[in-house]
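Excluded from the complex is one protein chain; the other protein chains are retained at their positions.
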């Protein structure tokens, strides 16, 4: 990999028979890999003989190609001066989106987290929006996550001196200006060129804790380098089939100062996210018909599955002692849904769990984290004094308002994770968007705590909420849109002529 | 019936006074039958003196005319060379549908069973769609069947090694690659020229069990002939008023290797399916006014009732021993809805029951099979150890996702029947559609079982679901569309002029 | 009143200062009555000096003017030959409705009671539709009546010999071919020139019992005269402030063979039916502003209140013995809603009660009759053996299907009243419509009883329904349309320019 290759030479390998591409100034021979590419061969062939960095970057972990392509296919470095620049022609769609970007509402007119999502929906490329917003199957759970908070009602107290209210707290020993941490979401560069760094910088400025995702668009070190000295960071971990890779990654994180390890346990396989899968077809044009007998159709997997094939479905409780042996970070299991597993996590010596259904992206019609919270707190209370300073329960999914957070805390959560909320904030306004989101949440916390009669987070108690309707899934259960779209309502007798 | 009749002679009998038709190269005198035809005389008269095979075929059991018309009306065989070919003029509607067929989404873009239904709805002739999709009265139950699954929520387990998951199983002693069997649906040729054979062939290829319907468009033997050696088949039975016909039919089926007999018990009379009934009028034009005093209006019965007059409403528990005496096949009662009847079936020595409401096509506002499952499992547990290897409970109705199937299994079902799902698959894409449907279900089972933490079907246990909302009919109960269409909402005071 | 007045003389009294009108060939001086007319003076003035019969007839009991106008204002009989015929100019609206009448669906395409309502809605004059269809306040109860039936689910039994099923029965000692009686609805001539006679004739033909309304458009005797010998009839009674009038009316009814007296107890004052009230304004044009200080605004009362001022709000339990003393007919209280009042009715020696909320036309947000049924049956069971042959419970409101009737019967009702269903049937198709409605119900009873596994009405038992969701008002509760129409949903941040 020492030779310097000229762009002209690369350009000669521009066909299915011999296909070279340039990524980050390195040349790779991907001819044999074409049919194995989880995202399909078509997208690669578009860059055959050319620089594919721009397309590669937002949807691959930075070192994906290096790690996955056999070393003999690494042709060498390219001489940058010799590479014909790919002039990207702005499409009508690009122009439409740019016009929308220019017409975005001024940031001070953004009043809530929904506004960011509305702007992101308008300005994001369709593929990015599909990847970010999609959830699995009928997308019942993603909507249930939101609806569940609205089935919890407040019982506010009055006539308490709420001149000063304080919603700061400590999360796993780290100071946080909010009872919220930034939860891990993948592929930040799909939304903004700076990707996850938008979060890191805003978090630094406002005293918020960021959880770094395994599937970040920026590399782990880029993110940590962007952090301020002493800025607390957590790490979300997808466990690799190759445990050595995982070990190296975890120990490197600990060395770089990460405080807690959130091991994702609800994703032995990534969910079928149909919006994302359909986007794949749009990208590929009309879609050739699947060949008869082709056994393993990889074409319809969407971004999500394309990037996650390394995740180990064999991960089990037996692995927890091993994690304990390789790191001193707090170990938190992200994606627990039942009292049974909460007890197992507690007994396995973990420091906490996240009640999460992966933002509705995994098992559809799973219950929401905040609903599971009630059973799980009850179960853990049978194990000793509660709250337990050595075991934290976090909740994520569906949060849009500070009031949602306060409801979860009232029911026993230590803190709450917000993922898409911040993702949409930087997708629409970059770092400033994230800062505005934090400011909005601060305003909401101030107002809500005053109106609730709670001066500190510890005064947010179970008596302040009525969660009796939470278990009643009847009312706000999201509808089955696919079924309802197809269902043809009964008609009445027809008049003989239309009048 | 030995004489060979020329087409010209047939053509002379082309009026209400003397009406001959050709079906499958046989000539019949249907003059006296015109007013008794359950589908009305008009449709027959359209083919008076001509070859009616094409219209006859999809909606009649192959031997219907032979069995029902008095032998003296069987004129003889026609000399094929003398029959003027009926040149069917393609209507605008035919062209529109053909264009839709040509524009169907490529099969690999079909991501779920809903997609097949959407395509079928677009490409099927209106009459076929009405017959397949309709249900009785206000179509509450057909929609409740779907909604009921969504009132069951998952409680997934984590950190189990789910590297390999296996959802194959045994149904009534037959191997099945899925915990699903293909349930009986009638008149397959309305949807595709190959009718039920699409199912037989796909089932063979993928190790799935097909239940042959009494009202198939293909004859029983055609279907069995299309099966591979050893391919397991079940038989759905509508019991004839003439028990000898039934006996012959059942014993023939057993001889040909059918493994289990599913006796339909929820259809002593077929339901009033208004979409189907309205289609009848559209077909007949503006519809002459019913004659005063005409006692028994047969015109408004739709396809469903037209084909089912032979079914015996006297069928009762007293008949079960007789069935036991004529066959050694497993006897399953299809259409049980109450614990009382489940116990009776068990005590009558049946091998199982199907909790079914006939896809919502019989008694409207009946509860869904999956809701009845809870009570019925509880009742059967009082009769001895459960699960009972000699008594199976099946469920059908409303299934669209593998997750639906897993919910039913968690609650105690042995396996689940899917009818319309496969029917729409072959109506839109023929055999390939059915194969794609099976593949989609396989993908969903793999994902769902991993995410649920179940490695085999036996690990899908009651604790994995929260069915507490299932009994609460409030939220997702389907609306009364007819009532709501007519209801005129209150208005407000009117401004004097519109601005 | 012996003199014969010429039309020319009448025509001279055509102003507010002297206003004579002709009704049924009698001349009345209504000058002083103009401001007291519950329907406003404007409508009378339109007929000043002319024959007002056509406008008068459908919305007044036949003898209203005779009974209410002082005898000295009865001018005499008109010489019919001298009366200028009022040539009614067909308005655009009249033409539109006539065209709709001509285009009505053929009667055999009417498949359910909803169809009649849809046709009636199209062909009825706006005022008639408003009067018939309206209910009180927010029209919650009228819709709840319908929704309540859909919260009751069937538990059908199978494998019973249902070759013959019989849904005939005895209602208060009278034979009825259906477990339904025709409930009283007012002002039948608004819908059809023959008014209530349509019902009488169809009822005779099909063995159904009609309840004659106090506020019929046809006179009581016209209706009874139209009945066949021995045809059972019931009478609905609004009790007059003048008990002598009531006494005469009741005893006359008994003499003419009426079998049972249904005393309306839920209408001491008629409800505010806003659709009906708004119609009044449309009729009167733009509507002059109410004069300051005008104490008693009569203008906005709509048809309902205009015709009901005679009803006595003082009617109470103390009156029941008096009714017992003046008649030997069965006495039934129509409009009971609570177990407390059911017990009082029982103890007062009545022969039954109707659980009714007056079709949603009286106290809005009252519960439906079928919901009240459960509590009331339970309460009556504490009083002795049940069912009690001497005390019947009827239910009305919201019935559209035979299945609704069977649900009420399963829960303990003796029979069910259907009002609007038949009213819409004759409004759209006259007597033939009513017959078709009866035929449809018969078809539905046959099908539903077979599918339910009940061969006679006495086999329709509580175990056949699951009414557990009936008490849960959450799901299908009708929405508050007025509120929701006005409510302006929150918006999101606005883009600077629309794209």
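When the chains are written out, they are named A, B and C in that same order, and each has its own residue count from 1.
The definition used in the following text is that a contact is a pair of C-beta atoms (placed from the backbone, for glycine too) under 8 Å apart; a residue touches a chain by one contact, two chains touch by 3 or more.
It should be emphasised that the depicted structure is a prediction, and the values quoted were computed from it without experimental measurement.
**Q** Among the options C:366, C:403 or C:448, which residue touches the chain absent from this view?
**A** Considering the complete complex, C:366 is the one touching the chain left out.
**Q** Pick out which of A:154, A:249 or A:317 touches the chain that's been left out of the picture.
**A** A:154
**Q** Touch as defined at the start, partner being the missing chain; which of A:13, A:143, A:201 or A:334 qualifies?
**A** Counting the whole complex, the residue in contact with the absent chain is A:143.
**Q** Touching the left-out chain: which of C:344, C:374 or C:461?
**A** C:344
**Q** Pick out which of C:278, C:330, C:407 or C:420 touches the chain that's been left out of the picture.
**A** Of the candidates C:278, C:330, C:407 or C:420, C:278 is in touch with the missing chain.
**Q** Name every residue on chain C in touch with the hidden partner chain.
**A** Given the touch definition above, chain C has residues 137-138, 140, 265-269, 271-272, 274, 277-278, 281, 286-290, 297, 299-300, 313-320, 333, 335-338, 340-341, 344, 362-367, 471-477, 479-480, 482-483, 485-494, 496 touching the missing chain.
**Q** Against the chain that's been left off, what residues of chain A make contact? List them.
**A** 105-109, 111-112, 114, 117-118, 121, 133, 138-139, 143, 146-147, 150-163, 274-275, 278, 286, 400-401, 403, 439, 443-444, 446-448, 450-452, 463, 466, 468-469, 472-476, 481-482, 485-486
**Q** Footprint of the hidden chain on chain B, which residues?
**A** The missing chain touches chain B at positions 96, 99-100, 102-106, 109-111, 114-115, 118-119, 122, 472, 474-475, 492-497, 499.
We take it that only the chains that are shown with their structure count from here on.
**Q** Would you mind checking which chain's C-alpha centre is most distant from the centre of chain C?
**A** A
**Q** Could you check if the interface between copies chain A and chain B is built from the same residues on both sides, meaning over half shared, or from different ones?
**A** different
**Q** Among A-C or A-B, which pair gives essentially the same interface as B-C, with more than half of the residue-number contact pairs in common?
**A** A-B
**Q** Using the average of all C-alpha atoms in each chain as its centre, how far is it in Å between chain A and chain C?
**A** Measuring from centre to centre gives 60 Å for this pair.
**Q** If I count partner chains per residue in chain C, which residues reach a count of at least 2?
**A** Each of 105-106, 109, 111, 114, 118, 472, 474-475 in chain C touches at least two other chains.
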